[in-house]
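Here is the structure we will look at, set down as structure tokens.
Every protein chain except one is present and positioned as in the full complex.
Entry: chain A
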Amino acid sequence: MAYERQPDMGTPASHSDTSVTLTIDGRKITVPEGTSVMRAAAESGGDIPKLCATDNVSAYGSCRLCLVEIEGRRGTPASCTTPVADGMVVKTQTPRLAKLRRGVMELYISDHPLDCLTCSANNDCELQDQAAAVGLRDVRYGYEGENHMGNKPDVSNPYFLFAPDKCIVCSRCVRACDEVQGTFALTVDGRGFGSQISAGQTSDDFLSSDCVSCGACVQACPTSALMEKSVKDMGKPERSVVTTCAYCGVGCTFRAEMKGEQLVRMVPWKDGKANRGHSCVKGRFAWGYANHKDRITTPMIRDAIDQPWREVSWDEALSFTAARLNAIKAEHGAQALGGITSSRCTNEETFLVQKLVRGGFGSNNVDTCARVCHSPTGYGLKTTFGTSAGTQDFDSVMQSDVMLVIGSNPTDGHPVFASRMKQRLRPDLNKDGGAKLIVIDPRRIDLVKSPHIEAAHHLPLQPGTNVAVLTAMAHVIVTERLADEEFIHARCDWDEYQDWARFVSDERHSPEVLEAVTRVPAADLRAAARLYATGGNGAIYYGLGVTEHSQGSSTVMAIANLAMVTGNIGRPGVGVNPMRGQNNVQGACDMGSFPHELAGYRHISDDAARALFEQDWGVTLDAEPGLRINNMLDAAVDGSFRAIYIQGEDILQSDPNTKHVAAGLEAMDCVIVHDLFLNETANYAHVFLPGSTFLEKNGTFTNAERRIQPVRKVMEPANGLEDWEVTQELAKAMGLDWNYAHPAEILAEIARLTPSFAGVSWEMLEEKGSVQWPVTAERPEGSPVMHIDGFVRGKGKFVVTEYVPTDEKTGPRFPLLLTTGRILSQYNVGAQTRRTANTAWHPEDMLEMHPTDAENRGLKDGDWTRLASRTGETTLRVTVTDRVAPGVVYTTFHHPETQANVVTTDYSDWATNCPEYKVTAVQVMPSNGPTDWQEDYAQLSERSRRIDTEREPAE
């Protein structure tokens, strides 16, 4: 489709159930009560001139361009701030209005440069459009008077610039920052003629301000005052394609605005149901990695990892790989082979990798990176509710009365959803005063207190004591008779509930007794429990701070217990919602990436399910579950596991105990890395298959709310093949007869073999935009909210969750507890974001430490420290802050130079082996340089990344 701006209705939609009918310029139209005259006119096909109005912020009424005449009313009211009324007769275009509008426009243009032809917004500028619409022909005031021309632009933000001479001070940017993003970074400085947009205080520029670079202001700007630098450089796009972001689990939909095969900008799509037209710095701006010089686009092989890489053709790479895999299989059997699917790839690609492992390699040794993040969610929610997925859609949060956020940092990890949360939490935006917030986190995350948001309760627990805190909350709810027994009787197994209730009621689970373990003041905990149980619709949002523990699965079940005991399941506004870290964690899990499960969470030992796949694929499947990632690595060290195909995951950097991962990889005969970059794992690889970015392929991603959304190819793969094609070619080279022509065919196979996807098809997604599974005959439109009439498993199951302290304990040598997390501007191991200008905000991993602990060690802000655990040690710089409690330190894991996971341990979740990233006993001491491991590793990286290039002989 040729480039066209997204339609702008001027003011936000009204959601009233009452209809109002009015006449606009002779056209009758019926709209919901509360709709503005401006929006009603737009919906009836009109277009009232406007400058300060845009449909993602509330009406403001400052530009005086949208004036209309209304029969029986005096004057010319602004159509953006005037709500419709029954029988209203409106005229939007009359000679009187034209004169008024032209007069207003004259004033605007008298202080605006007339350099349209060389302006970066040329032909994509609302000011230009409105000047045309009002028929401006002359400016009587001339251009010589006092004006703002020549004011220097602020280019401090890496992605966009602010040109004050182009600014008309409509304040759309300020309002977008306040209402859409909720950061309040911008303001109008001064007044009258001196008014100008300012990013904070006098000395601030955009980079130093509170700005989180979400892009909402740039999107809102009607002129080129706030403009993407890429548009300034490249000009106006020529076409746009709607696709889905490949960063976090929110799954924002964007318009990729293109010029030929060049991406000009990513603009959030207003009709996207996950993001509702909003974005964050990663999805909006951090796509430069796609064409980064580090990207490898030619296949490479080598016989041993101490050799340099050899660039080869696809044919040679695939036949080399297939020969090695077939040889290993012949010598050591199918169990010596395995694969890892990626939560960053599409559903179709993930499905093919597990199909290759199960059907081609002949083992069930397939696992996925969800192993190290949300595998406990799968186990816990399946056990209690019957489905391994979150229960709500994102829109549900707008109907919540109490939000319980545990082990999740939404403003950094899931920023677009965090903005929705803020919209519901803010008293000034909600007639009922907004929702209340409870945060359970060792660290004072931004949601605890940031402009206009304040948690009712922050329970700063000791890392590793989630189960104790949640059981104590259950103790309060049950012993204070706050349980919703009617719900429990109707929906849950009553006997199991009674067992559980007896368990939690025991005095040893009271907040007062557990305070010694959790360090959460009992009175706060009681108040928080009462609020969640009695505050109306209670919704739980949780992240990896719940799952990545030795009791991760127990914590998920404890969360489910809390939701059931308070009846907070099965309707909008409530529920249990895992915040998925990567774009397709949900999808990768759905697609049968775990060694024990086929697509749709059917156990591999289920004969009927297996038979279905065997018949469709024409193979015999092993009925025994295969190895998990960590077991594959253990088996490799033992010598029984020999070859691995890793698609789009950097297990060396992201998995715990880096040295053990390195030893496992080193022991294998054939490590195949399929990725965009020579990542850290590739240091141990024999085959490198270049991957394609999300911009270069078709397929689907499934976000944290189970929403299946299309990913559309906007440019040809730089490596020549889409990732699903690479897997298919490898399968063919191994002798399998695969002939998919398009991911739509793979999706059809998934739908055919998976009951919860039965109604999904590529055509359906093209038509609807997105759909939330399950999509079945009973629910052909998908399922925004689950467990409405009953739990998927039948009766909800209460599970007794005994608190078992982790074996990772502090002691005299390792007195501090380390917990890890993310930061807004970086993503996971940073392979993508480190290769963008996002490093302006976060160039290195920092260690957060409480002032008391820092003082005891003689450390001050910015000092180098040595961070050591029983497993390993690394060095990084310290940030002294009271965000963390005394005794707790925190860091991120975005940078390979730091390798925070050298420090993390082998402990893992009892049920799923999800590693315990969130609790490591450490010591922190002053340091003057990198550790031996860091130096050795840097050398190894350099050595193993050599690529042999043919050189002309010297003359």
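In this text, contacts are C-beta pairs under 8 Å (C-beta built on N, C-alpha and C of every residue); 3 or more make two chains touch, one makes a residue touch a chain; residues count from 1.
One rule holds in what follows: contacts and distances are computed from a predicted model.
Matching "Branched-chain amino acid transport system permease protein", "Cytochrome bc1 complex cytochrome c subunit", "Galactose/methyl galactoside import ATP-binding protein MglA" or "Formate dehydrogenase subunit gamma" against the UniProt entry of the left-out chain gives the name "Formate dehydrogenase subunit gamma". The residue touching the chain not shown here, chosen from A:G200, A:G720 or A:P886, is A:G200. Across A:D47, A:E106 or A:D210, the residue that sits in touch with the chain not pictured is A:D210.
Checked against the full complex, the one of A:S44, A:N157 or A:T183 touching the unshown chain is A:T183. Summarising the interface, chain A meets the missing chain with residues 183-191, 198-204, 209-210, 449-454.
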